[in-house]
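Note that one protein chain of the assembly has been removed; the remaining protein chains are unaltered in position.
In order of appearance the chains are A, B and C, and numbering begins at 1 in each one.
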Amino acid sequence: MHFFSDNATPVSPSVFAAMQAADREDHGYDGDAWTARLDSAFSDLFETPVSALWVATGTAANSIALACLCPPYGAIIAHEEAHIAVDECGAPGFFTHGAGLMTLPGEGAKLTPDVVSARLKTIRADIHQSPARAISITNATEYGLVYTPAEVAALGIVARDHGLGFHMDGARFANAIAHLGCAPADMTWRAGIDALTFGCVKNGGMAGEALLFFGPGHAARAAEAARWRKRSGHLLSKGRFLAAQILAMIEDGLWLDNARAANAAARSLADGASGRLLHPVEANEVFLRLSPQEAAGLRAQGFDFYDWGEGAARIVTNWSQDAACVAPLARALNALAHG
Amino acid sequence: MHFFSDNATPVSPSVFAAMQAADREDHGYDGDAWTARLDSAFSDLFETPVSALWVATGTAANSIALACLCPPYGAIIAHEEAHIAVDECGAPGFFTHGAGLMTLPGEGAKLTPDVVSARLKTIRADIHQSPARAISITNATEYGLVYTPAEVAALGIVARDHGLGFHMDGARFANAIAHLGCAPADMTWRAGIDALTFGCVKNGGMAGEALLFFGPGHAARAAEAARWRKRSGHLLSKGRFLAAQILAMIEDGLWLDNARAANAAARSLADGASGRLLHPVEANEVFLRLSPQEAAGLRAQGFDFYDWGEGAARIVTNWSQDAACVAPLARALNALAHG
Amino acid sequence: MHFFSDNATPVSPSVFAAMQAADREDHGYDGDAWTARLDSAFSDLFETPVSALWVATGTAANSIALACLCPPYGAIIAHEEAHIAVDECGAPGFFTHGAGLMTLPGEGAKLTPDVVSARLKTIRADIHQSPARAISITNATEYGLVYTPAEVAALGIVARDHGLGFHMDGARFANAIAHLGCAPADMTWRAGIDALTFGCVKNGGMAGEALLFFGPGHAARAAEAARWRKRSGHLLSKGRFLAAQILAMIEDGLWLDNARAANAAARSLADGASGRLLHPVEANEVFLRLSPQEAAGLRAQGFDFYDWGEGAARIVTNWSQDAACVAPLARALNALAHG
Partner (left out) sequence: MHFFSDNATPVSPSVFAAMQAADREDHGYDGDAWTARLDSAFSDLFETPVSALWVATGTAANSIALACLCPPYGAIIAHEEAHIAVDECGAPGFFTHGAGLMTLPGEGAKLTPDVVSARLKTIRADIHQSPARAISITNATEYGLVYTPAEVAALGIVARDHGLGFHMDGARFANAIAHLGCAPADMTWRAGIDALTFGCVKNGGMAGEALLFFGPGHAARAAEAARWRKRSGHLLSKGRFLAAQILAMIEDGLWLDNARAANAAARSLADGASGRLLHPVEANEVFLRLSPQEAAGLRAQGFDFYDWGEGAARIVTNWSQDAACVAPLARALNALAHG
């Protein structure tokens, strides 16, 4: 049983069915009937007018968002372990034409207003220093923690006060919302978010992520983003298949159902591994202390996962699992704990 | 009946079936079993060791290829109506970090050795001028003509003599090969091609094109291309679905079957429209003189297509058609001609 | 006697004297007393509020101007023999992050409204094509012709009607104004010019060109340009020496005196070479038919210049010459003509 990543799982059956339903001639690129529904579907979900674009990957969505929020001479504030900082091979630098990442520390891969504000104070206002122009946070974070709407809003105030664009990498946005049960609006535009990478692939999609823009100017930003999408080779000619995947996710609540299953599976593993956890388990990732011997023992039982540095491991659950499904691993972890 | 573009057609059934077969957990990104087969499958097809990468669009494949062949200060020779010059919103400039396109005229969107050589002579060897570093041709061309292996090889000699990389945009490579019946090898590396965009989407795929590198250094170039793929957000996490599409195309000859059908359909329309043709019909595109009244008449009969400037139209056939299928339009064209 | 280029001439004595006068401690970068005078000095000269920045080269001035006028996905309309197109090794592509040059033909390296308008009509308004966003012209042109204010204004109307920024590369702006005797304002902002590269180096400077912004928003554009200047390494720490050079040029009319001398020298050569001229001689460049034997003969007499293709030559005069000074060459040309 694989717990490497939610990245490589199968496609949720109704997503696949939606692609089959879209398998008929329509206008190319983003001129089709499915794409035409995206804005309104997301506007409903977020209770505000939204401009939405599909792209094939989260890296593309993140990078295009940042290119719209930060000029080439600016800097983007992000956590030092953010996906955009450590796992995208410099894609934000490519799309922004060289804007720098200003990375900051923080428990559980979370940024805090204090740390951000303190860093902002160190930037001189002269021409020699890159001005910060955007903040990007990941929710759920790279360590499986969830920012609350209040935490996001506190950062949103810092962003607003300093004239910074505010982006959320929501590769696991569904898991965050499923954990809190709050309104997507509360987590995003009401808290100051300008652009959201709304992840679907980790949550049962095949290849479609949505990039959403909120607030005044959202349509103009989306128009600019559409230029970047084309220019970066991300305007698929049969884009209806991406739109169909995304609609299948959000129109009937599949995105939350899937995220709840993955979260429950992680919760169950966390219960089995109490005392070993490196971070609270709030979404679908479990980081725990695990000796090489223990890891080898689990692998010998057929459980696969990544080591996370020395003496630790990362276990990721996904939409196709639930608590029952991962019970064998939960028991194995529990047995270790008492072994 | 739509004849807008082969770009927006449904997916070939066996391609869809291949995606379903790939719908199980495997390693993410390009670590899966399908991707692992790409190099050897293409090496078989091209009778030489090939390095192959999947990407989601032809624009991405073209741009990554050019980024590998041309430095930022160099120039890329292309036809003035090449897709890379007029339909990619500057993507080659983005991926190459600013390399220029040196566009040249030519009948039927074909470059010729004479025109290329004459242009090369005008470039001074000093530091003030961008040196040409690559040639890119499209086969079949944007006007539906097919370069023969001899024509490609003649350009290949120019490229070699001037130290230029040589790229072929094969968005409709299958249609070109189906037209000539020659070996893919003869059309490409034996004629000096270093990098090929092997198109699948127009030919029945959903979202996967292959970027192939040939010749000495192909593996090193592919390794560099893999960096650009990641950095441009084109490394899909469930890349196996792209690999599976491409394998379904090439492992059992589907690519040629589909292209033959589309070509036959175009041939049939060309026969119906003899006397009106603006270009010989060699692949799956028909460019013909058509008055506004005639165009309106055809549209009234349910045939849709794009105008091509004033008094002309472009009709594109696709894999899902054949001569029988397009017979109504062939008859309608024929009726016009004699009307 | 050298007639290679006005590019490599000595420095005008009063420019050198101004640098010596600036050779005392002041604030670094652009914080000094000389730089502080630039805006008002140019505002006086151009009879309108102007924002001015010094840079070390014309290529930098041109490229920074274009980066402010054209987004990375846009295109810049220029003559196919413009300096930015053929002699800057792709600098505009570098500074604009990949914007393309849309080059057009025209007699004497001049763009005309008809040719520009016709090209603009061919650009579809969709996302696949790079939209034109700027026009750049050179005055005096690369062939030594001078656009009149009316000619510039006619292009300015095209620019305004299509929402294009309008840039003038004035590497030899002084020669153009000296030729016409018109107001600098008439040639620039009154004719729709948004940004001007005001050349000094060819006209007797050592290393300073001015980049000027006109019209509504000029200060905001200059502020953005200042970012590009810093980011491209063009914010010299002892910038006062550049400012001092430029002020020495414009504050006492030296720029026009020098240009008049160079123009008169060229006029004198043109008179000597009547019947051989390839272009009217309006500024300080003479293009003429010259057989290899004739060229060799002139060189044997000590006159040096560049061949210009086969059977032709380019002779450039400069500020340090005048009609008397170049009389020997004028006589030698005349002798050839009657030889």
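Simple rule for what comes next: a contact is a pair of C-beta atoms (placed from the backbone, for glycine too) under 8 Å apart; a residue touches a chain by one contact, two chains touch by 3 or more.
Quantities reported herein were computed from a predicted structural model and do not represent experimental measurements.
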| item | value |
| --- | --- |
| Sole contact to the chain not displayed, among C:R190, C:H234 or C:R314 | C:H234 |
| Contact partner of the left-out chain, one of B:F16, B:F42 or B:Y73 | B:Y73 |
| Residue among A:A60, A:C89, A:L236 or A:A259 touching the omitted chain | A:C89 |
| Touching residue (missing chain; options B:H128, B:R299 or B:R331) | B:H128 |
| Subunit C, residues in touch with the chain not shown (by the definition above) | 2, 4-5, 7-11, 16, 19-20, 23-29, 32, 55-57, 59-61, 63-64, 88-91, 94-95, 201-202, 206-207, 227, 230-238, 241 |
| For subunit B, the residues touching the chain missing from this view | 29, 71-73, 97, 127-128, 226-228, 230-231, 235 |
| Subunit A residues touching the omitted chain (full complex) | 72-75, 86-90, 93-94, 96-101, 127-130 |
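In this section, only the chains that are shown with their structure count from here on.
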| item | value |
| --- | --- |
| Chain centre separation (subunit B, subunit C; CA means) in Å | 42 |
| Geometric centre distance via CA averages, subunit B-subunit A, whole Å | 34 |
| Residue list for subunit A, restricted to those that touch at least two other chains | 29, 227, 230-231, 235 |
